[in-house]
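What follows is a short report on a single structure.
Coming up: subunit A.
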Amino acid sequence: MNRTLVAVVLAVLALVAPWFFYPVFLMKALCFALFACAFNLLLGYAGLMSFGHAMFFGMAAYFFGHMVKVWGWPIELGLVAAVLGAALLGLVTGALAIRRQGIYFAMITLAFAQMIYFLCVQMPFTGGEDGLQGIPRKPLFFGLIDTENDYVLYYVVLVIFLFGFGAIYRFIHSPFGQVLKAIRDNEQRAVSLGYEADRYKLLAFVLSAAVAGLAGATKAMVVHFATLTDVAASTSGEVVLMALIGGLGTITGPVVGGFVLVAMQDYLAFVGQLVLVIQGAIFVVIVLGARRGLVGEFSAWWKARRRPG
Partner candidate 1 sequence: MGSCNIFELSTQLLFSQLLLGLINGAFYAMLSLGLAVIFGMLNVINFTHGAQYMMGAFAAWLMLTELNIPFWGALILAPILVGLFGILIERLMLKRIYHLDHLYGFLLTFGLAQIIEGLFQWRWGSSGAPYQSPIAGGYNLGFMYLPAYRGFVVIAALVICLATWFAIERTRLGAYLRAATENPTLVRAFGINVPRLITLTYGLGVGLAALAGVLAAPIQQVSALMGTNLVLVVFAVVVIGGMGSIMGSIVTGFGLGLVEGFTKVCYPPGSNTVIFVVMALVLLVKPAGLFGQTK
Partner candidate 2 sequence: MSGRVMAETLLKVDGLQAWYGESHILHGVGFEIGRGELVTLLGRNGAGKTTTLRSVMGIVERRTGSVKFAGRETIREPSNVIARQGIAYCPEERGIFSSLNVEENMLLPPQVKAGGMSLGEIYELFPNLKERRRSQGTKLSGGEQQMLAIGRILRTGATMLLLDEPTEGLAPVIVQRIGEVIRTLKSRGFTILLVEQNFRFAATVADRHYVMEDGRVVDTMAAADVQANVGKLQAYLGV
């Protein structure tokens, strides 16, 4: 497929989308898509599956909300501070979690996220069960951009998404990214070549946490609130599901997965509790039969088509 053609088509779609879909839905989808991209960076390129990524997403949402609403900071500063906060949290938890691999790593991240959840329940600044409500949308760039307008905010969120996605893309294609891939494919070999595997993994972890934080803070801005759900295990599970639906280890997979999941949750809201059952069923079906996800399966199908019969 002609790469430039695809990029142009996507760009056009992105620009006109708010005239076909509700901007708030699109913005939510973009936030979760970015969240899924952050998760997938860690899994696809460092080979580490974090089951606690909600802690970065949710804590950044709380940080942002608190700074902007309670301390009255401007949006730009709030976003930066939230991202840094998430990165710092990533540094601390990552340094400990990296000491184990595979399944243990997943359990450790899950446990840390649960700890953060309990802390959030108790800490006054999160507003406990009620959450942090009424986070204001303030104008950006000294009042030039009116973020109260959903359509305007959509483009802002689109830019943020592209920035985050771009950061991941640059990282993957940088020398750091190459080393990370080498470590993922054959850690012993990479170590014998002199690379300190743990340092690279930690770097990926922190970057992943930061981008997840960016997604969380942006989400808080879009929907005006941050709640316990944002740091809950269910959200951690959802981001895994998004990456699974899209295709683990693909770059565009998480974006597709993010949109699919947010759309599904919106349109299936009427079934209430059963949404969880459906999500669980999708997990099971994908693991058993469609592990390459939507993007992965599509790629494989496309390649098979082009092969001479």
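Here is the rule we use: a residue touches a chain if its C-beta (ideal position, glycine included) is under 8 Å from a C-beta of that chain, and two chains touch if they have at least 3 such contacts; residues count from 1.
A word on the picks: all candidates are chains of the complex that A comes from, given by their letters.
None of these values were measured; they are calculated from a predicted model.
> Which candidate among 1 or 2 is in contact with subunit A in the complex shown?
Only one candidate touches subunit A in this complex, namely 1.
> If we count contacts the way the header does, which residues on subunit A are in touch with candidate 1 in the complex?
Touch residues, subunit A against candidate 1: 49, 51, 96-97, 99-100, 102-104, 106-108, 110-112, 114-115, 118-119, 121-122, 233, 237, 240, 244, 272-284, 287-288, 291.
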